[in-house]
Structure formats: structure tokens, C-alpha cells
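== subunit A ==
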Amino acid sequence: MTASNDIGALAAMMFARALESALLTRADCGFQLLSSGQEAVAVGLAAALLPHDQLLCSGRSIAPALARGLDPGLVMAELIGRAAGPCLGRGGRGHLSQPSAGFFGAHAVVAGNLSIAAGVALALQARRDGSIAACLFGDGACGAGALHETMNIAALWRLPLLLVCDNNLYSVSTPRAAALAPRQLSDLATPFGIKACTVDGMDVRVVREAAVALTDHVRNGGGPAFLECISRRFASHSTSARETRGKKELAADRELDPIKRLENALLAEGTLSAQTVEALREEVRAKVMAACAFAEASPLPVPEEAFADVG
Partner candidate 1 sequence: MLYKLVLPGPIDDLSEVRVLEWHGSTGTRFNPGDLVVELDTHKAVVEMRASSKTVLRRILVAAGEWQQVGEPLAILSDSADEPLPDRAENLAQSSVTYEMV
Partner candidate 2 sequence: MSAEPVRMRRVFFREAICRAVRETLDADPNAIVMGQDVGAFGGSYREFSGLFERFGPARVRDTPVAEAAMVGLGIGAAAAGLRPLVSITYMDFVLLALDPLVNYAAKARFKTGGQIRVPLVVKLTAGAKGQGVAHSQSFESWLMSVPGLRVVAPSNVANAYGLMRSALQADGPVVYVDHKRLFPTSGPLDDSAPEVPFGMATVSRPGRHATVIAHSYMVSVALAASGVLAATGIDCEVIDLRSLAPLDLATVCTSVSKTGALLTLEEGQVACGIGAEIACQVQARLGPVRVSRLGAVPAPVSSNSVLEAASLPDAARVAEAVRRLLRTPEIPPPHRG
């Protein structure tokens, strides 16, 4: 991986963090699930995807959408329910989607996107061009039958599907070990013969390296793969969920900040200087402002949209 990839990864993580912060300052912020703390998983995964791949995710969609390369103004517009959003303001964060940009997108039902992703993979398999479907989900989805059923069929049919479990160690308030019996979540895939591994989700280089290895495996007809990334959720589960963790735990999580980690590494390696880091932050601030301005300027949908495109 080249240095520019690392700088790009740092900028992408900074940008996701900054856009979410800007979103939170708004009165019309609405009900949000934030990616902060988990940016390395989204950015590391996205670095392994090619233009013709499709990325699906859960309701925690902001960093995945931005990492995939969606226009930030469009993303912000969708998040605040404006008509310029790719879903015309109707989907919001929970259903953020832009298939033309390789982002089949979010579905707010826990584990609800897994079999959908397998179906997308089935369609991509028929194209025979090496494109794959990747699906992001949390530890909370791992108790669902949908995961078991999807892994079974994906393995049987050797679907080009990469399952990425962003395990932030909590399903709302329930610690991972209280909800799920396996020693590690990648163990769920092993009985199906699916290539699986568990990595540090707070290190974007580690995530990227693992994602590249597994996407290569999937792309080359190796069948599906399962990547577990262990991350930390900096905020509570959602903007309406109470925080259940104590100050000490939260502080310890912050020590693992993937942005700080990569920044420090790049400074230590001489890839970046203090000035270039500051320049990067300035660029991020400007892009966030531009995205917000674009979204602000977009109108809300008209009430008649409530029954448009029903089908």
C-alpha cells in the first residue's frame, strides 16, 4: 500500500468524523447511529472495493457511504431529509443508498441486509467480471438466523460475498459476550467452510490488508469470506439511546482512536508533518462546510412524495 493510500485513509476517517460532528450540531439532526470510533472498518473495507463492486450495510451507514465515495453533499442532504439526497430524502441514514456509485446501501433492519447482499452477489456472479458484494453488519446481527441461512447458501453456491462484521462489542446495551456464544464471531463462518478471520478494527491498515486479502479470495472464485473487525463505538448506540458504559471504559476506548493512531504512525514514519496534518484538517473542514451548505440549500420533499414510487 502506498503512502498516498494512507493519507487518503486518514483524510477519509477524519472526514467521516467531522461530518458526523457537524450533523450533531444541527437542530434537524434527527435519529442517528454514528460511526465515530468505527471509521477504520468502513475506510479499510472501502479501500479494497472496486468500482463495480456493491457495498451494503446496516443502519450505521454514514462512514460506509462516505468511505465508498458518495458525494458528501448528497449524503448530508439525505441525512437531513432533503430532496437532493440520493433517496430523495425518503430513506435517511437508515436506508441511504446509491447503487450507481457501488453503494447498494443501508437497510435499518438488524441482519436484514445479509440475504439481500447474497442475492446481489448471485447477480454479480452471473456477470463473471470479478465484481463482489460486501455487507457490513454489527455484532448485534450475529444472533440472527438470517446470518446462518445466508452463510449456508453463500458457501454452497460459492457466492462472491464478503461478510464484514463490525464488532463494536455492544448491541445497544448488551455486551457481545452476553449475547453470543462463540469465542470469536469469525468462528460462526468456519463450520460452513468459509474463509474467515478476526482483526483489530481500530487500525485502518490492518483492516485494509485483511479486506484486500479476502476480497482477492472472493473475487477469484474462492467463495464467500467473513471478516470480523473488533472496533469501539465512541458514542452510545444511537442519538436516542442512553450511554451504559462508564467513564473509564469510554476513556480507554478513546485511546484506541483510529484517526489518532494513523496520524501518529504517519508522523512517526515521516509521511506527514504537523503542518501537513493541519492542512489535511483544514481541507476536511472546508469539505464538511461545503457539504452542509449544499444540503442546507436543498429543499425538503413535497408532501405528495409520501406516496410516490410505491410500486
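The set was built so that all candidates are chains of the complex that A comes from, given by their letters.
Here are a few things to note about the model shown:
The working rule: a contact is a pair of C-beta atoms (placed from the backbone, for glycine too) under 8 Å apart; a residue touches a chain by one contact, two chains touch by 3 or more; residues count from 1.
All figures in this text were calculated on a predicted structure; none of them were measured in a lab.
Although all of 1 or 2 belong to the complex, subunit A touches just one of them, candidate 2. Within the complex formed with candidate 2, the residues of subunit A that make contact are 54, 85-91, 95, 97-100, 104-105, 107, 109, 112, 114-124, 126, 133, 145-146, 149-150, 152-153, 156-157, 307-311.
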